[in-house]
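Apart from one protein chain that is not included, each protein chain of the complex appears where it belongs.
By written order: A and B. Residues from 1 in each chain.
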Amino acid sequence: MSLPLGTTVRVSTRQHERHHRTPGYVKGRRGRIERAHGHFRNPETQAYGGDGLPEQELYLVSFDLPGGDRVLADVFEHWLEAAE
Amino acid sequence: MHDRGGSPTDAPIDRTEHELADWEILMDAIENALEHRGVMNTDQMRRGIESMPADEYERASYYERWLFSTEANLIERGVLAPGEIDERAAR
Partner (left out) sequence: MSHDHDHSHEPVTGAGEAPAAARVRALEELLVEKGVLEREDIRRRIDWLVSRTPADGARLVARAWADPAFKARLLADAREAAVEVGLDPGPSPVVVALENTEQVHHMVVCTLCSCYPKSLLGPPPDWYKSLPYRSRAVSDPRAVLDEFGVELGDEVEVRVVDSTANVRYLIVPRRPEGTGSLGEDELASIVTRDSMIGVALPAAPA
């Protein structure tokens, strides 16, 4: 799945008890793709001795803050869904 | 516990800085070396920190967390025996 810059996405709210790098404060939020970083080994499996393959696309995604400011975070594609 | 973004707090940010102690630099170097050797990776390191009991996590300094995680990972991997560090440190 390749997400073009500017695409609106929503971060998944699925439960994930084990190690992952999607912070709680972005889960369920609507955001915008700002940058595509390329693909990287998956930390969720590497953290348990796995090889992290297949690599996943990593995106810099921006979210609204009050007053027109934004917060941005690097989120892996498997946490993102296309949204309206 | 480690996932702090947006946690409710008004606590001011203490801007006091301290120069890293020798043991902290050594801890960083050991962890780097272990990763380079493939004994552990960054994600295992982070997972180890995340496994700290909440009160220990809050009380521990940054490199104390690294020590906790590195020790836990090395014991898991059978490189160290439980208690081996404490025993050596007490000599």
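Simple rule for what comes next: contacts are C-beta pairs under 8 Å (C-beta built on N, C-alpha and C of every residue); 3 or more make two chains touch, one makes a residue touch a chain.
Quantities reported herein were computed from a predicted structural model and do not represent experimental measurements.
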{"item": "Interface with the unshown chain - residue positions in chain A", "value": "21-23, 25, 35, 37-38, 40, 43, 58, 60, 62, 65, 67-76"}
{"item": "Where the missing chain touches chain B, by residue", "value": "2-18, 20-23, 25-30, 32-34, 36-37, 39, 42, 46, 49, 58, 61-64, 67, 70-71, 79-80, 84-86, 88-91"}
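Rule of thumb we're sticking to: only the chains that are shown with their structure count from here on.
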{"item": "Between chain A and chain B, centroid-to-centroid distance (C-alpha), Å", "value": "26"}
{"item": "Interface residues, chain A side, partner chain B - complex", "value": "18-19, 23-26, 43-44, 46-49, 52"}
{"item": "Chain B - residues contacting chain A, complex", "value": "3, 5-6, 41-44, 46-47, 50"}
